[in-house]
Each structure stands twice: as C-alpha cells, then as structure tokens.
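Questions regarding the structure given below will be posed in turn.
One protein chain omitted, others in place.
Chain IDs A, B and C follow the sequence of writing; residue 1 opens each chain.
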Amino acid sequence: MNQVAAPLLTPEQNSLALWALLVLVLPLIAGGLLLLFGKKLTRQGDWLAIAATGLAFFLSLYLFFQVWEKQAVHVTWPWFQLATGNTSIISFTTGVYLDNLAVLMLVIVTFISLLVQVFSVIYMHGEWRYHHYFGYLGIFTFSMLGIVLSDNLLLLFIFWELVGFSSYLLIGFWYEKDAAVLAGKKAFLFNRVGDIGFLFGIFLLYTYFHTFDLILLKNAIASGVNQGNNFLFPAITGQADAITLSYTWLTLAGLGIFCGCVGKSAQFPLQVWLPDAMEGPTPVSSLIHAATMVAAGVYLLSRCFPFFTEDALLVIAIIGGLTALLGALAATAQYDIKKILAFSTISQLGYMVMGMGVGAHDASLLHLVTHAFFKASLFLNAGIVIHAMHHAAHEFSDEHSDVQDIRNMGGFRKILPFTFYAYIPAAAALVGLPLFSGFLSKDAILTGAWGWAGFKSQNGNLLYYVIPVFAFGSVLLTGFYMAKHCFYIFFGESKLYKEPELLRENKTAEASGLLLVPVAILAVLSLAFFFSLNPFNYAGSWVMQGVSWQKLLMEQPGLSGGLLPAITTYLHEASYISLATAILSILLAVVGIWLGWLSYKKAVAAGGLSTITAPTSGFSRLAYRHFYLDAFYEKVIINPFMRLSGGAAAFDKNFIDYSLNTFAKIMVVLAKLIGWVDRWLVDGTVHLLVKVAGVTGKLGRFMQNGKVQSYYIFSLLGLILLFLYILAF
Amino acid sequence: MNNIPLIPVLLLGAVLFCLGILAVITKRHAIVVLMGIELIFNAANLNLVAFNRHQPDLMQGQVFSVFVMVIAAAESAVALAIILKVYSYFKTVNLDQIRHETDV
Amino acid sequence: MNITAQSLITSLTEILGSFAFLGPELMLVLFFLLIVALDLFKSKLIKASLPWVALTGILISLISQIYFLNNIQGKQAKIFFSGLLITDGLALYAGLLFSVAGILTIVLSVLSKHLQVKFSGRGEYYAYILVLLAGLNLMAKSVNLLMLFVALELVSIASYLLTTAIKKQQDAMESGLKYILYGTLASGVMLYGMSFLYGFGGSLSFLDTAFWANLSRLDSPFFLVIFLLTFAGFLFKIAAAPFHFWAPDVYEGAPAPIVAFFATAPKIAGFVVIIRFLLQIKNNLATTLQDDVMLLVGGISLLSLVIGNFTALWQSRARRLLAYSSVAHAGFLLAALAALATNSIEAVLFYLSVLLFMNFGIFLLVQVFEERLQIFDIKGLAGQGKTYPLLGVLAIIILISLTGLPPTAGFTSKLLLFTNIWQNYSATGNQLLLTLLLVGLLLTGVAFFYYIRIPYFLFFKRNLNPEKKVVLGREDIVLAFISFPLLLFFFQPAWLTELIRQVVLYSI
C-alpha cells in the first residue's frame, strides 16, 4: 500500500536502509563474481568472499549500534501495481525493516558466515570446485540476509525459497556422492512440502488484509476485536467496511505459516531431512544446519507472532515439544559424530518453537542466539575432528573405516587439546550447565513452558503439563547424549589410529590456526557472561530485553490477545517456578551426564570399544553389535523375568544396572519407533504420493501409444466421461 | 405440403455422425479413416441445412455448409498428400504400423 | 427477394470501410503472396532473403497492431464486417503476442541449422507462418461461428503443413499424419457442435443476446453436450485434456521453432475464443447452467493438470516432457477461467505473455542441444551445463520460470493466477475453485520435480569432457534476449500488468 508513512522518514533512517541493502548485496556480488570468474582469481577468490562478508559484518555492527534499543527503521519502495477486476488496484511494495531482532540477526548471520568461511579456507582446501563453494556460500548468505531484512511476506517467501535452493546446492556440493545428491533432494522436497502450507497461509492473510507488508498486517491485526468465534477488524486501508473473520480461518492461516517453519526448522513430522543433510561439508552444516537457515523458521514465527491465535500457538507448542523430545531421543542412539549434532539441533529447534508456542517469545529468540554460537562451535569442532581423522586415514590408506563414527575415536583430549578446551564450553552450553549461555536461554524457555502450563491448567486440565515434562525430559537426554559424545571422542585411548601424531597437523600444532581461531572465538561466546551480566539470571539479559515482545511487537500481542500478559502476571505471582526450574534443569543435566558416563564406562568395560580397533572393523563391529543385542535381550527380557521371580534383594542389588539398562532399552525402542514412524508414516506418505503419480503417469503414457485411433477413443471417451461427471454432480 | 419435420433430419445427422465416429475408430486404413471424417462433416452439413429455417433470408446455414465443403476438400487434399508421402516411407497405410517404437 | 440494390450498396460500403481495421491481417497476407511470388525465382540470393521478407511483414503488422493498441484508450470495442469480427483489447493484445511469437519463430528458424540443411521448401515454410499468423489474428477477432470456423481451419491447415515442412524426415511426416487425422476429427466434432449452436441459437453471431436467450431454452444436458462438442475444437487448439493427444507426437516430429510456436500462439488464440464464450455464458445464461459450465471447465482443468504433470514426470525425452508440461499449462489457465469471472482475464493474459517467452526460450535450448550436441534425451544433458556455462545459466532461468519459482516472471504469473482463483473462491465460496487452487499448488510442486531434472543433469552429473566453452554463439545472444523478459517481468511486472489492464478495460 502506498500510504506507508513515507514523510516520517528521516534522512538518517533512509541512509540506514541503504546501508542495510549494501549488507544484503555484498555477499551476492562476491558470490556471483566467484561463480563466474572464481577460477581465474588468485586462490580462487576465497579472499574476495571473506572480505565481502567481513565488510558486511562490520556494516551490520554499525547498523546494530544505530538501531538496537534506539529506533526501528521501516523503508518501503513501490514494486508493482496490479488491478484486480475493475474495482481496486493493489500495489506491492518492497522494503527493509530494521528493528532489534533484524539487526541482531544481521550480526549473527554475517558473523558466523565470516567465521565459517575462514574455517573453510583450510577445511575445503584442494576441492576442485573450491570457488563454487564460496560462491554458493555467498548466495546463501545473501538469501538469509534477505529473509532477515524483508518487510513483507512475499519478499520473505522469495528469499525463503532462495535459501532452500542454495542449501540444496551446498548439501549436494559433493555431487559425486549419491548420498549427497539424495540428501539435497530430500531437503528440498521436505522444505517444499512445508512451503506449500506457507504459501497457503500467506494467501489467506493477503486475501483478508490485502497486503503482504508485515508491519501493516501487524497493525491491522492488532486492531482486531475478539468476539469469541470471530474477530472483528475495523476498516483497514483500501477497504470500505469493517470485516469479520472466523477464528478457524485465522488459526488455519497461522498454521499455514507455521508449516513453512516446520519444513525449514525441521520440526516434526518434516524433520527427517536434517540428519541426511549432514552429507554436505561440515562448515556448511555449521552455518546452515545449525546456526542460520534452520533458525529462519523460528525467526519467521517471531515475525508472524501476532498472526497466531491461541489455538495455533497450542499446536506450535505441541509440535515443538514433541520435536524436542524426539530429536533428543534419536540423538542418543546415534554414533555418527555429525548425526548426533544434527539430531541435537532438531531437538534444540524444537525448544525454540515450543518456546514460541508457549509465549516465551523472547526466551526462544535468546535461545536462537545462544544456540547459533554454541552449535556452530560444536560443528566446527566436529569438523576439526573429522579433518584429523581423514588425515590419519589418508596416512594409513584406510578406506574402510568410518571416520565419522565416534566409536572409532577416543583420546583426543590429549591429541587435540585445544579443540577439547574449545569443545567443552560449547557442549556445556548445549547441556545447559550454569555459567554457560545455553543455561540462560534454556532456563528461560523452561520457565516459560512451566508458567504457560500452570496458567493454562488453571481450569483443571493438567494435560498442559505434558509440554514442560517433554522439555525437562529433553534436558536429561541432552546431558546423556552430549556426555557420550564427549567421552567417546575425547577420553580413553585413540581406537583406530595408534600414533597420535598422525592425527595432528604436525608436531607443534594440532591444526591450522585458521581452523582454531573461529572455534576459539565461538567457544568464548558460549559463556553466559556475554549475554547477561548475571550468568544465573536470564531476566537481566540484554538480548532478552531487546527482543521482548513488548518491544518487537510494540505492545501488540495480536490474535493471541491477553495470553502473553496473563502468563507474565502468572509467572510473577508464582515466583517459585523460576527458581525451581533452574534447580531442576541443572539437576537433570547432571544426572544425564552421569548416566552418559555410566553408559560409556559400561561400553568400555564390555570391550565393545576395543574390538573395533582391528582393521576389519566392519566385521568386528557387526559382531559387537550382535553381542550387544544378545546382552540386550538377555538383560531386557530374561533378567527382568528372573528378577521378578528372584525377589526384591536382587532387584536392589542391580538397581543401578537395571535402571540404566531400562533407560537404554526405552531409548533404543523409542529411537526405533521414531525410525519406524519416519519410514512408514513420512516416507510411506511420500511413497504413496509417488505411487499415485506413477499410476497416473502410466495411464497418461498408456493412452499415448502412438495410435491415432486410440487417441480418438480416449478423447471421445473423455468427452462422455466429462458429460457424465456433470450429470452426476 | 412439402414438409419434412426437423427431428428425423437431426436423427439422420446423428446416425451419420456416429457412423463416422465408428469408422474413424475402427478402420485401420488411413484413407477409410478420412472417409469417416467426411461422414462427420456431412452430418454437420445436414444439420446446418436443416437449421437454415431460422432467418431463411440470411441463408446462414446454407452458406456455412458450402464453406464446410470447401474446407473439407482442402483438408482432405492435404491429408491425402501426407498419406501418400507416409505410404512412400512406411510402405503401408495401416495406422497401427505407422509409429515409432520410441513412442509411449 | 428483399435485398434491394440500395441495401447492397450500403453493405458493400460497410465492408470496404471495415478493411481499415484489418491492417495487420492484410499486411500478413500481402507479404504471404509476396513470398509465394518471390519463391518462384531461382536466385539463391532471393531464396536467402525470404526469412527477412517474412520478418519485415510481421514487423509491419506488429507496428500496425501497436498503432491500434496505442489508440485504444477510452474507445469502445468495435464490431465490423457486418458482425463477423471485433476489434477489442483482447484481440489486439493477442495480436501483439502473435506477432512477437511470429518474429521469434522466424529468428529461431534462421538459427536452426537443421532447417538450413535439410530444407527444400523454404518459401512455403515462411509463407505458411505468415498465413498462420493471419489466421490467428482473425480467430482472435471472430465473433461469428462461421468466421471462427474458417479462421480456425486456416490455422489448422497451415499448422499441418508446417509440421510436415521437412518432408524428407520420416518422423515429421508421421507426426503430420497423426496431427491432421486427429485435428480434422476434432474440427469435425466442433463443427457438429456448432451446427447445433446455430440451430438452437438461431444465429451465427455469438455476441448476440438473442443467441444466448434462445440457447437458454435448452435443457441443461443438451446444452452441455453441444457446448462440449463445440469446445472439442478449442481444447484441441490449447492442447487441454482430453484433446491433448496430438501434442507429444507433434512436438517430437516438428521442427523446434514450429513447436515453440504451436505451444504458444494457437494456445493464446484458443484461450481468447474460450474467454469470449465463457464471458457470454456468464453474462447471458441462468446460474444453474453457469454452474454446470464451471464444473465442466474445472473438470477439464483438473484432468489437464493431473495428466499433464504426472505424465511429464515419467518422460525421458525433452520434447515429450515439454508437450505434457504444455498440457499442464493449459490446465493452470483453465483453472483461472473456471470462475467465469472477468477479473481472471488479466491473470490469464499475463500468464500467456510470460508463457510465450518461456516456450521460445526452452525450445531454442532444445534446438541448440539437438543440433549442436545431438542430445535428445534429458540424460544426454549430463554435465553440459559446465561445458556451456552461459547456456546452462540461461536454461536455469527459463526452467525456474517454467516451474513458477522466484525470481522469475513464471512465479509472478502463477502468483497472479492463484491469487485470482483464491479471490474468486472467497467471493463465491465455490468449493470447486478451492479444489483447483489446492491441486494447482500441489502440482506446482510436482512440476518442480520434472523441470528440475534438466538443470540437475546439466550441472550435477559428471560430464565426459571437462573443458569449458564460453563461446558466445548467436543462439546464446537470442536466448539471453528471450530470458531477459522473464526476469524483467518479475521485477517490473507493472509494465506488463498496466498494459493488460488497459487492454482488458477496452474489451467486451
């Protein structure tokens, strides 16, 4: 619409918007140049990409200090006009919207992109499409920044698609590997499934409010009056009359938008693409599948928060909670160093989405920020470890061993000490130990979830507590799998390669500085101190205060109406929740770590680890698994039976052992179950669709048999059928 | 009175139309298919002439049918030329045999 | 005899006056005759100049069309030639698109090595293109059943002849045979339907309200049968199911420029005719009959969408794939028309305009790959995108546009189309429209899969020779010109929508 408050813009705001545009196009220019001429440049132009991203980062910092807690900048430009029928003319605009959230995201995206590119200089060294890699990264960064800066849904959707496309390119970067190509396709497919819903939601909102502009939409929606089953909106610009919209359609519109988030942020049931996406280069996983792209869904939820009704938020909370739990469960059953992190990412994204759903809007965004840093750090650490393993495997000419299997690792604490010390803070942050950033954000989300459940269940329905229970359960599991991850990689002895020197770059340095510096920076940023002066209290966090809904939404909670203020009040009254959450979450995390330690010790004691040192590890691992299965059956099925008959004494004696095994069993069963759901429900649906498409396609091909006379028959038959179909209706 | 009711004429047209359709579907010889199409055109012509009773002064139906004949003639000339050329390539006018294996 | 000499003279004067509105068509026919005459000379120079003569003819006709379009503001549609033809925005805009399509066809033909080497009937070839364009213009302007039939047959016969232009080629003759046999049956069926329309409507001119008033006395089943029979011919022209069967065979046998032309211009003309009919039905018939017609159009659209998209999924040859995708495009366009609402015309015209560039782009690519590299299967494209990066990038732009993703005009056109359907749905609450919208959206997703295979093979499959060829052929330049509007109309769709809006205001 044209009446965007153009005259109110100061020259300063205009120039800020232009700077933002420059930030946006810098990576694109670099990426485009690299794709076209990268081969001809010195060092294939990696310096160009890094310089452009670096410049973009510094500009983002400038924008950050200009905008953060000071002003919001909204500049629009007319794009094109359309006439619909002969009544109205719709104008589409493009524009830039800078508020606290946008500038924060700008800084994060450019910063992590910069670090990842620096890291990649060594990591991707010698790849024959080195310059393409940096080119794709540039395009990705551009698209991601586009999502952040867009002020309207249409533009956002376009960048959304571009992000998907560049992610497809990057996942499939090693397209010689079939798995990588398949993974890229899968990622694209699942994202598009979500996008159809997203598009549907956009269309719905557009139809009602005749604008894609987020700010106008927000204002229009904020002025709505809840009438129970309907919302009454006063006449908005371009429309003569007040409109009444049904609650159901608005909920559906919100859920449509949420579908986009489900696809991109890997929420249940579309989460299956993310683990496969680990086929891409590790720095890519760090940037895209941990820090930025997958967080775009959460960003979208925040931007569209006013458009969600209370019921839509409930669905979001349920999906988020479920994803958090399922992701964590699946992570416990993995042994691939990157897959564990991938499932962990799914779980953490589930947290954020759940946080949005329970109205802990700011907590969720804080977690987005902290998670971006510590998860990027974890992935880069994993990259170093994999790099080292590759190095050793190359020296040994070992092509059979899986260099990403954590059971093949061990003892890296001594071999790669720097990496270890960089890894620990990030892992601690993920687990949620105090003093680390993850503690703050997780605590905030958990408190929010508890408060939400408490508030909602005031009517006596305690089912709402399922969500916080899921969330706390995930805390325990997170501790468990991260402890396992850490112990397997860094403790004990190196399993596969006995000579530690081979795992290092050389005698003096464990790895190149270009690999270590980004990791170090990110490790430091995993400390809580940077996000809140009081590392035990999230409430004082400057991030939380900057992205609170009161500030981002300008005190307009939107369709969910009084929910947010009510929860705030409730939490204020029930002040014990905050403290209890902190204690409980620390406790659960510690128990999780302890269980992880037990599990690791047990595996070591069972000799399960040592057997795989043999060169024919594939075979021995199989044996190991057989053994494991046997033991599992014995303990799970036979022992409990004996114990039941044996009485309480045996039960007591074996209590710890038993509970550990039960824990393991439940986890394995659940992990299997999730796998089954993936295979049969999600993949099954896909297969069904493919079948339907196949049958229809076959029919089309069968009719097209090259004989004119068959064409006659089918055409005339078609006419008759069409006629009958009309008669039937 | 020299009166022919409308309905029988239309029915005659429908019979010819369907015989034409039957011919184009069932006969394998390309030229017989062409004859079937001529039958269909003639059925339409019969309708047009019969319906000329509307505004008989304007003669629209009859003029239309004359045009149909001219165009049908042009079309069958082209079709026959193509059939003959195809015959010289494939040595057959059997429609089932005139096709690539790459089809489908 | 009631016709006096006086009335004869009046009508003759009217006819003479009407020729003023026939400028574009007359130019085309004039140049057609010129080419036929020039072709009699044996001189190599004259033979070589034939394409340029044809191009001049089309350009002149284009200029006269632009002239007419420039003067449309504030004027009313004018019926001339004693009720046979109409000049309105719709016809003029379609004429513009035909001319652009004609120019591109000739440019593509000049670029085609195939047409240079194997080709003895060059004169006839260019002559048919001109006549075909004249026929299309007349078709878009017709408001009389007889005129429509004659124009349609002119288009059809010229199309059959163009398909068989390379008579040395067996498969061209074969697809020509299928085309003509299938096409004549379709026009026979259409003619049979038209005879009933004339009989029960009592007139040939289908803009008369009396015509529709008479027809509305029919029982709804009989009306639908007549309507369906008549539409058979139009569906054949736009390659919509169940009259799409000719498309894959013809697309495979005919020269690439001609296929691009068939996939575009007759489709546009067919849609103009369909729009005219549907608008009249909307304005003149009872709602029950309208609902039935909506169901019918919706059904045809669904059928085309499903058959087109799903069958395209399983094609290995580029041309057949494009044939089915062309069926799918017809389905999308019909979906927008199913509401029978005037406001869909703009979206349809925009889509058709964008489709024009996409079609010529993709078929130029097909031509380049076939002639330069002897690639006919999609699999054969493996890695060629890396050998010919420029072609590859342009191919991606065109295919993204065909899929309907940003940042291309294909996205804008699908967006307009779907928004339109949605608006009509929310205005009428008709479930059919919602179904069409959802199916359309889903099938856009499906379309993505078959289109993406081409860039996938181009870039993601290893190729055998790793050398890069950044030679700038004439084809590449033309291709860049064709793909430019695809980006332009994404970023500046207003330039086109504004024109279309003017045009639609000036339509009946």
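To be clear about the criterion, a contact is a pair of C-beta atoms (placed from the backbone, for glycine too) under 8 Å apart; a residue touches a chain by one contact, two chains touch by 3 or more.
Here, contacts and distances are computed from a predicted model.
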Record-based protein name (UniProt) of the chain missing from this complex, from "NADH-quinone oxidoreductase subunit J", "HypC/HybG/HupF family hydrogenase formation chaperone", "ATP phosphoribosyltransferase" or "Branched-chain amino acid ABC transporter permease": "NADH-quinone oxidoreductase subunit J"
Chains shown that the absent chain touches, full complex: A, B, C
Among C:61, C:87, C:105 or C:164, the residue in touch with the chain that has been omitted: C:164
Chain not shown, touching residues in subunit C: 1, 3, 8, 11-12, 15, 18, 29, 32, 36, 81-85, 120-121, 124, 127-128, 131, 134-135, 138, 146-147, 150-151, 153-154, 157-158, 160-161, 164, 167-168, 200, 217-219, 221-222, 225
Chain not shown, touching residues in subunit B: 1-12, 14-23, 25-29, 31-32, 34-35, 38-39, 42, 45-46, 49-50, 52-53, 56-60, 62-63, 65-67, 69-78, 80-85, 87, 91-94, 96
Interface with the unshown chain - residue positions in subunit A: 709-710, 713, 716-717, 720, 723
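The rule is short, and it goes like this: only the chains that are shown with their structure count from here on.
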Chain connectivity with subunit C absent, coordinates unchanged: one piece
Between A-B and A-C, the pair joined by more C-beta contacts: A-C
Whole-Å gap separating subunit A and subunit C, where each centre is the average of the chain's CA atoms: 45
Sequence positions of subunit B contacting 2 or more other chains: 24, 33, 95, 99-100, 103
Where subunit C touches two or more other chains, by residue: 177, 181, 185, 189, 249
Residues of subunit C that touch subunit B when the two form their complex: 2, 145-146, 149-150, 153, 156-157, 160-161, 164, 167, 170-171, 173-174, 176-177, 180-181, 184-185, 187-189, 191-192, 194-196, 198-199, 202-204, 249, 317
Subunit C contact footprint on subunit A (complex, rising order): 79-86, 154, 157-158, 161-162, 165, 172, 175-176, 181, 192-193, 196, 199-200, 203, 206-207, 693-694, 696-701, 703-704, 706, 708, 711-712, 714-715, 717-719, 722-723, 725-727, 729
Residue ranges of subunit A in contact with subunit B within the complex: 701-702, 704-709, 712-713, 716
